[in-house]
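The structure that follows is given in the form of structure tokens.
One protein chain is absent from this view; the other protein chains keep their places.
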Amino acid sequence: MIRVQKEDFDLGAELKALTAGNHAVGGLCSFVGLVRDVSGGGGAGGETVGAMTLEHYPGMTEKELSRIEAEARERWPLDATLIIHRYGRLEPGDQIVLVAAASAHREAAFEACHFLIDFLKTKAPFWKLENTPGGGQWVDARSTDAAAAARWTPSPGKAAE
Amino acid sequence: MIRVQKEDFDLGAELKALTAGNHAVGGLCSFVGLVRDVSGGGGAGGETVGAMTLEHYPGMTEKELSRIEAEARERWPLDATLIIHRYGRLEPGDQIVLVAAASAHREAAFEACHFLIDFLKTKAPFWKLENTPGGGQWVDARSTDAAAAARWTPSPGKAAE
Amino acid sequence: MTTSMKLLYFAWLREKAGVGEEDIQPPAGVATVAQLVDWLVARGGGYAEAFGDRKVVRVAVNQEYVSLDHPVAAGDEVAFFPPVTGG
Partner (left out) sequence: MTTSMKLLYFAWLREKAGVGEEDIQPPAGVATVAQLVDWLVARGGGYAEAFGDRKVVRVAVNQEYVSLDHPVAAGDEVAFFPPVTGG
């Protein structure tokens, strides 16, 4: 399931719902991205961030997230997957994104969850505008994100073990 | 923090508490292990499991979990870590274990979380007794768990990038 | 039958171009994304600035990532944006 929303989400309730009633699930891996109060964008970084605004491309965002989710489910034997991504104004400490994968086996859950966030980071059309004391600053894409996503591209069989 | 307990835990509350008030955290990775209703132990497996009983070694369990947690915090720059492991009788669908790691950066959170569960699986003195229709059956250790833990042993620098 | 094309701009491309969304009627010679960008840049002002470094511009046609040599046609939705930074 994918959701793109302005509102916050209830992490515990979302994770519970993913495995509820499915006793074939042996492991649930999740990752939550949070707004840091320190700039992590390209360049020097380290500047204090007040709030940020997440812009996205309605329509294409949902398509890309659905595609990423479908690819994860093709690569690993998963019982459930979830991607929630917020947009709009967010404060330090706020939840930005949740990705989760449930599987009979933990390796599949871990790898699928890691894949979901790595691909989302490089493919889903979101852009962060940081409100720094010096004014709004668009966050630069990080080369480490591209490298992280590239790990998964060689072949679907590689990481599925 | 580590906890060994008979009672269930509130996944959402535990995860929230890990990052509450710490705006340096950019990512929180967690893994929950759940009781499957299908035997995943060594041998043929596939037998239906009613419930299971988790035995442990009080005293040594806490020592090993603390040691594993400390090693994770030495290897990666982490803001918070959590290991909760239950013992006693558990039904299919019940939560067995929670490991979580919060960091400024997602790779550290993912790797530390993965490390925590891999090491826990091979070091923490817990034993699963499955109640199958044919009677109680001690779960065999899996060679894949030893292999998963071995990935982390070469050198602390290897996976910390 | 529509003869116009819908253009979308996001993040700093939107700010530099000075427009978020517009319907345009490109001339007959515009058959690819690259030709569309050339035509936009020729309009000068914000467009020239937005497309100052084409290597960092990402393009989607009808909400699918494409490269600069991808064809464009009337009725298409063409979006320009910087590398994504979500998650």
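Which chain is which? They are A, B and C, in the order written, and residues in each are numbered from 1.
Rule of thumb we're sticking to: contacts are C-beta pairs under 8 Å (C-beta built on N, C-alpha and C of every residue); 3 or more make two chains touch, one makes a residue touch a chain.
As the structure is a prediction and not an experimental result, all values here were calculated from the model.
Asker: Could you list, sorted by label, every displayed chain in contact with the chain left out?
Answerer: B
Asker: Quick one: say which of B:D8, B:E74, B:E91 or B:D140 touches the chain that got left out.
Answerer: B:D140
Asker: Using the document's definition of touch, tell me which of B:H23, B:R36, B:R75 or B:K121 contacts the absent chain.
Answerer: Spelled out, the listed residue whose C-beta touches the missing chain is B:K121.
Asker: What is the set of chain B residues that contact the non-displayed chain in the whole complex?
Answerer: Interface with the chain not displayed, on the chain B side: 33, 41, 54-57, 59-60, 63, 85, 96-97, 117, 120-129, 138-142, 145.
Simple rule for what comes next: only the chains that are shown with their structure count from here on.
Asker: With centres defined from CA atoms, tell me which chain sits nearest the overall protein centre.
Answerer: Per-chain C-alpha centroids ranked by distance to the global centroid put A first.
Asker: Name the chain whose C-alpha centroid is farthest from the C-alpha centroid of chain C.
Answerer: B
Asker: Measuring centre to centre with CA averages, how many angstrom lie between chain A and chain B?
Answerer: Computed value for the inter-centroid distance: 22 Å.
Asker: Could you list the positions in chain C whose residues touch two or more of the other chains?
Answerer: 87, in rising order.
Asker: What positions in chain A touch 2 or more of the other chains?
Answerer: In chain A, 33, 117 touch at least two other chains.
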